[in-house]
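Excluded from the complex is one protein chain; the other protein chains are retained at their positions.
Right, chain A next:
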Amino acid sequence: MPFSLLNLKALMPEIFLVIVASVMVLLDRAVREKAFFFWMALVGTVVAWLLARESLDLHFGASYLSDHYGFFFKTIFLLVLFLTILISPGYAKREGFHFGEYYGLLFFAVCGMMLMASGTDLLVIYLGLELMSLSIYVLVAMAAGDPRSIEGSLKYFLLGSLASAFLVMGLAVLYGKTGKIVLSELAGWLTSDKAVLTGILFFIVAFGFKVAMVPFHMWAPDAYEGAPTPVTAFMSVAAKAAGFAALGRIFLLAFYPAYAYWVKLLIPFAVLTMFVGNILAVVQTNIKRMLAYSSVAHAGYILLGIVSGTKEGLSASMLYLLIYAFMNIGAFATVVLMQREGRVGESIFDYQGLAKLYPVPAFLMLLFMFSLTGIPPTAGFIGKFYLFRSVVHAGYPIIAILAVLASVIAAYPYLRIVMLMYMREPEREIKLAPSPYIWLALGLSALGVITIGIYPGSLLTSVLASVF
């Protein structure tokens, strides 16, 4: 690759994020004004998105390409970041976070995710993944007063390192056999050579870990439960989306010639993920753990788009991730709203009779639960519909049937929350921790869930157009 193609402008959004993140971390001790960081982060997010749009179609050598595929994912990351910032202030204040560090780490994580989404060689993707992971390990441990937070973070870190080891191993095998790390060049070298195919196995393990695929999902419930709730919201959506962004590009671009091989390996794991996630969600009584298992199950659904191996399938996965961002952040925002102090609002029984006391949050929660279940006219239904349809079109009707069965099980944990909210009398006193920003986040999420649910047409076309 000649260096004349070197174009830093392509990297403007990432560079900008790093600068803002560094400034925030540096100013953390100097500026006492918490609102300063809040607004800086919000504005920074919007500017980063504008820069990302500005840098469309530019590339940095052969390692980084700011295409529409990457831009779609960057939009998801920044949207999730924006909503996370909105739901954070009250919680962060109560738990005594350092605001500058907190937002700074979120920015670093998003920067890593953006590198994963737009990276076109394995090394850049690996570096992005590490930047994201390291930032999130620290974020999970942010609630230093709570031992579960430290425990979750440590488990996530230890197991994450193991997963990274597998990734580096896979990288080494591929590079050793082919001498290539650029995705598009790698595609030409893939043969039915067993050693090369073994390299792919390691990638399945590593990315399976990042998106919480069974049996590499064990970290998820502990980390999700221990992490501060806004961080849980952030990582459950953004980190998963980043994992899928890289997974999609690597498997459907570089490894596509070997599709017939890896798809057979991926299918049993995808099916297992859907069932284990949903079955375990049934027995949870802590809403964050329940949503953690639900997030595992959703990884299973989204994998189906990759399993399809078609443009249609990948676009269905992308659409689902966007929908998942709205409904999952919405659900977590409601949890944050409920958390006035300590552990309150984490047990599902805290939601008993919520509809009677606070009909609006209850109704929004109902909306998000319906969407997670996949009931029309919410967006969740649209997302599942296109995912399952893509699997059928790809010639795996049985998998679609299994996926539908798995989502039947999923109805139980979600609708149980709805039942508790609407059909039980309140037993404990419930007090909300409202703030205009949480309401804004809830409103935006609800708007997304409903709008996409009723009017998916044009969005679908644009997603399909942004597949590489």
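The criterion applied here is as follows: contacts are C-beta pairs under 8 Å (C-beta built on N, C-alpha and C of every residue); 3 or more make two chains touch, one makes a residue touch a chain; residues count from 1.
Criterion: contacts and distances are computed from a predicted model.
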Message: Can you match the unshown chain of the complex to its UniProt protein name from these: "3-isopropylmalate dehydratase small subunit", "ABC transporter permease", "NADH-ubiquinone oxidoreductase chain L" or "Acetyl-coenzyme A carboxylase carboxyl transferase subunit alpha"?
response: "NADH-ubiquinone oxidoreductase chain L"
Query: Of the listed residues A:25, A:190 or A:205, which contacts the missing chain in the full complex?
result: A:205
Message: Touch as defined at the start, partner being the missing chain; which of A:62, A:134, A:168 or A:218 qualifies?
response: A:218
Statement: Given A:282, A:344 or A:440, the residue that touches the chain left out of view is A:282
Field: Sole residue of A:43, A:123, A:158 or A:465 that reaches the chain not shown, by the stated touch rule
entry: A:158
Among A:34, A:98, A:340 or A:389, the residue in touch with the chain that has been omitted: A:389
Field: Absent-chain interface as seen on chain A, which is shown
entry: 154-155, 158-159, 162-163, 166, 192, 194, 197-198, 201, 204-205, 208-209, 214-216, 218-219, 221-222, 261, 264-265, 268-269, 276, 279-280, 282-283, 356, 359, 363, 389, 409, 412, 454-455, 457, 460
